[in-house]
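One protein chain omitted, others in place.
== chain A ==
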């Protein structure tokens, strides 16, 4: 098997990532990450035992309904969960550092330099009263205090250049930029320190479709330049399909399926993922619009067993009683569903 992978890697550069997936040391390992929100009406488990692995250069798209835990996941990896939320356990290992074991100061230094977060920047993520340049310089200074001023500025201008922004943006204020430009500035800030992992939280919402595409291409370009692992959070399956290597589907705080983008769109395994894919409008069945019956469950009162079973068309008796655990199927995809209990290679 390795031989075929090697051969294909030599033929073209694209499957290179696939090769790394099988052999290279993963740059990001998330293990059993758990987040709970302690609300007045009870405990809401926003992230339940989430584990996955990413290699450098890999792009993961994370999809799911609102409240499924995508953003919580991003915040938990940055250790930016605010009370009443709490990270209950798990590991986020970037390179060979477990972020969860760092102290406050250590985590501050890890942000942006090891793991960067790109917010939905079109609206309000830039300080309105500081020049763009100052907001880039202060980020670098906080991590490289000894760096000379000229070097810092050169680094910032390089970052602006790699997101196709004019150097004059350095001297501008946020209100002088368009939504797409603001989003690019956020990306430029995210890559200032060549992080190993970049998390982009819905980077294209609130942008028009043309700009969405440009922003996605920008992310694609910069991640190739610095060869970081990218996690892309969003709802737009169509846009995502064009840019990511792997897709992870979240439901009620759990990662229900993680496959390569091709597998996900041609042969989704988890019934929820299947429903998501078939709900995408296509040219063949115009006018027929297929949704997913039922509503996303409240995290405060999750159904017993598999949280998806009340909406699942293939639910079995055990789905209402026993919670499925994530299983690795042959080929490396991960599914959390009882349908595949028999097929799992080794759980």
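Heads up, the rule we're going with is that a contact is a pair of C-beta atoms (placed from the backbone, for glycine too) under 8 Å apart; a residue touches a chain by one contact, two chains touch by 3 or more; residues count from 1.
By our rule, contacts and distances are computed from a predicted model.
Chemist: Just to verify: the chain that's not displayed, which of "Tripartite tricarboxylate transporter substrate binding protein", "Aspartate carbamoyltransferase", "[DsrC]-trisulfide reductase DsrK" or "Peptide/nickel transport system permease protein" does UniProt list as its protein name?
Modeler: Missing chain, UniProt protein name: "Peptide/nickel transport system permease protein".
Chemist: If the hidden chain were put back, which of A:39, A:101 or A:124 would touch it?
Modeler: Within the whole complex, the residue contacting the unshown chain is A:124.
Chemist: Looking at the full complex, which residue from A:68, A:113 or A:259 touches the chain that isn't shown here?
Modeler: Within the whole complex, the residue contacting the unshown chain is A:113.
Chemist: Name, in rising order, the residues on chain A that touch the hidden chain in the full complex.
Modeler: Touch with the absent chain occurs at residues 78, 80, 82, 108-113, 116-117, 119-121, 123-130, 138-139, 142-143, 173, 175-176, 186, 189.
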